[in-house]
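What you see is the complex with one protein chain gone and the rest in place.
And now, chain A:
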Amino acid sequence: MNRSILKFVKNGIISSSSRINNNGFINKNNNNRWFATLPQPNRGIAGEKQPIYLDMQSTTPIDPRVLDAMLPLYTENYGNPHSKTHAYGWTSNDLVEDAREKVSKIIGADSKEIIFTSGATESGNIAIKGVARFYKEKKNHIITTVTEHKCILDSCRHLEMEGFKVTYLPVGENGLVDLELLKNTITPQTSLVTIMAVNNEIGVVQPIKEIGKICRENGVFFHTDAAQAVGKIPIDVNDMNIDLLSISGHKIYGPKGVGALFVRRRPRVRIEPITTGGGQERGIRSGTVPSTLAVGLGAACDIALKEMNHDAAWVKYLYDRLLKGITDNIPNVKVNGDLNARYYGNLNISFSYVEGESLLMAIKDVACSSGSACTSSSLEPSYVLRSLGVEEDMAHSSIRFGIGRFTTEQEIDYTIEILKKNVQRLRDMSPLWEMVQEGIDIKTIEWSQI
């Protein structure tokens, strides 16, 4: 350790970065450059180790390749893409249009049909409120499901206050929507059906192609919140008869604060815009397109398209490993959601006779979540699990593990070990577990207040 410091002092540099970073001689070739003496702004408390990240449904790290595509726009290509009079604007515009093309390719659309927004929440708002309000005269019925993301449910509730009728379809125990029920719920007044492609809490994949077919047959627009699905399962808007689709940047290893909305042009879907102004983005979403973020989204979609097969195989391998590790070592666990129609990067498991919050605190070294990030500040169990028919105590003890492109086998093995230890420890402390071990059926107990 001392010798390596001396070596760098001799070369005229004392670089804190190469001392702390064990992996390398980053500054070996930068002997006399001034930037080799950079301080480390991001260092946490010394000695404390960061938890491993297994919460890919709430957000994902930015892929280095995406960052590489964005940085030129943060440094030198800073022009406004809507400036048509100078080279700064032209380069910026070319980069944004290129990004638009890449986003359209991953869903099989045309680049003219993509609108950049500030995220899937804004895309969902524009799609639902925009379509509903435009066709308000003749059609005022909207169909959705109970397991949708909060942004969709809240938009629908808002529309109900405006006078629209909304039907919230129930889901089966496996989380999938019933196609017959959907067919029977569609009326001549229905303007929009909105069903998410991959659920963010339980990971089930809805039968989008069949739903799209039903909607097309009945002349109803079909919107899908594909924030968790884009780049992970193959999506083709023409094959699946999708008219509107929401994309979120930070779920596919892109930057936070950007998303996209696909609005079909043939047959035309008319939308009443929410954000009005200079008429950018086909008038549907005015405002300067954040060129840095849009380029990041484009790069993320491009990489996701190229890596889809590799990622899917890797995620499935890790999912099998994790599930086998948990079910082999820990009895009385239940996976929430259909086992087959699911995206394998999402594993939502309930541990019987263990309290969820205390388990989450015990496995502090693994960053995962119980319930979705949007609802985690309240103490209620997640509405998605409740709508699956999961009992209160199981819903409270559920944990969601997110596996992604950057997860490693070592992290999965570490998770299994730490779960094994802590679930057993918590169960040993639990009187309910004792009673179950003795063979008493918990449901037959009559609890009384003392």
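The definition used in the following text is that a contact is a pair of C-beta atoms (placed from the backbone, for glycine too) under 8 Å apart; a residue touches a chain by one contact, two chains touch by 3 or more; residues count from 1.
The working rule: contacts and distances are computed from a predicted model.
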item: Omitted chain, identified by the protein name its UniProt record gives, among "LYR motif-containing protein 4", "V-type proton ATPase subunit a", "Cytochrome c oxidase subunit 4" or "Anaphase-promoting complex subunit 10"; value: "LYR motif-containing protein 4"
item: Of A:61, A:89, A:207 or A:257, the one touching the omitted chain in the full complex; value: A:61
item: Missing-chain contacts mapped onto chain A; value: 17, 20-21, 23-24, 26, 38, 40-46, 48-53, 61, 64-65, 67-68, 71, 310, 365, 405-408, 410-411, 414
